[in-house]
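Note that one protein chain is taken out, while the other chains of the complex remain in position.
Naming follows writing order (A and B), and every chain is counted from residue 1.
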Amino acid sequence: MATLHLVSHSPFTDSRLASCLRLLDSDDALLLMGDAVYALCNGTSFREELESLAASISVFALTEDLQARDLTQTLPIRVKSIGYPEFVKLSCHYLRINSWL
Amino acid sequence: MARSMLIITRHSPWSGTSAREALDVVLAGGAFELPLGLLFLDDGVFQLISPQHPSSIQQKDLTANLQALSLFGIDELYASNRSLAERGIAADSLSLPVKIMQDDELTALIKRYDHVITI
C-alpha cells in the first residue's frame, strides 16, 4: 500500500521536504526533482538525513535536474537517478502519488 | 466503489488563494458525496484558529466556508499535533472538530486513501 512522494522545492528555503520526511512510511518512495535535488549537495544535513533513511525506503532523483545543477557525480549510492520513462513506471508501481505542491 | 481522496492543506488562510482553492477542491468533492478526508498540516493549521478578522484585509471569511464542510458530509477532518504544537495553538481552541494525530498516525492515515494531494 506504498506511496510515491514527489518534492520539488529546495529544502533550504521551504519546509516541504522536512514535512514529507516525517511522514514517510517504511515502504514508501521519494522522488526529488527541481530544486529539491539540492538536498543531495555534499556536506549538508539533508543529504545526511536522506542517507540515513531506512534502507526499505527508495530514494530517486530526476536525472535532468541533477545534470542541470551538476550533481550527477556526487550522488549518494542509495539514490537512483531516473528519467521520465522510469518516473512513469514508478507512478504505476506505487499505489498513490503524493505531490507536495 | 467511489475512490477516496485525502487533501492535505498546508497554507495559511490569508497568504493568497492556496487555502481557499484547496478547500474548494474538498467542497466540490463533497457535493458529489465522494469519500474525502481533509488534513491540516504545517501552516494549514492556522486555518483552524477562531475567531479571525479577514475583513480588515478585505478577504472573504474562509473560516465560514470551513463550517460548510459538515453540511457537505465531510467529517473526516484531521490536524497534525506537531504542526499545532510548533505554532503554539491549543488543541481545545480549534474551530472544527478535527482528530489530532501524531506523525506515525498521519503516515497510516495517508495509506487509507486511494488518492492524496498536498496543496
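Methods note: a contact is a pair of C-beta atoms (placed from the backbone, for glycine too) under 8 Å apart; a residue touches a chain by one contact, two chains touch by 3 or more.
Just so it is clear, contacts and distances are computed from a predicted model.
Set against the options "Xanthine dehydrogenase family protein molybdopterin-binding subunit", "Hydrogenase maturation factor HypC", "ABC transporter permease" or "tRNA 2-thiouridine synthesizing protein D", the UniProt name belonging to the omitted chain is "tRNA 2-thiouridine synthesizing protein D".
Only one of A:15, A:72 or A:99 touches the chain withheld from this view, namely A:99. When the full complex is taken into account, the listed residue touching the unshown chain is B:34, out of B:34, B:49 or B:96.
Although one chain is not drawn, its touching partners on chain A can still be listed: residues 6, 8-10, 16, 33-35, 62, 84-85, 87-89, 91-92, 96-97, 99-101. Seen across the whole complex, the unshown chain contacts chain B at 2-3, 5, 17-18, 21, 24-25, 28-29, 31-32, 34, 115, 117, 119.
Please note the rule applied: only the chains that are shown with their structure count from here on.
Centroid to centroid, with C-alpha atoms defining each point, chain A and chain B lie 26 Å apart. Partner chain A is touched in their complex by these residues of chain B: 8, 10, 41-42, 82, 103, 106-108, 110-111, 113-119. Of all residues in chain A, only 1-3, 15, 19, 22-25, 95-101 touch chain B in the complex they form.
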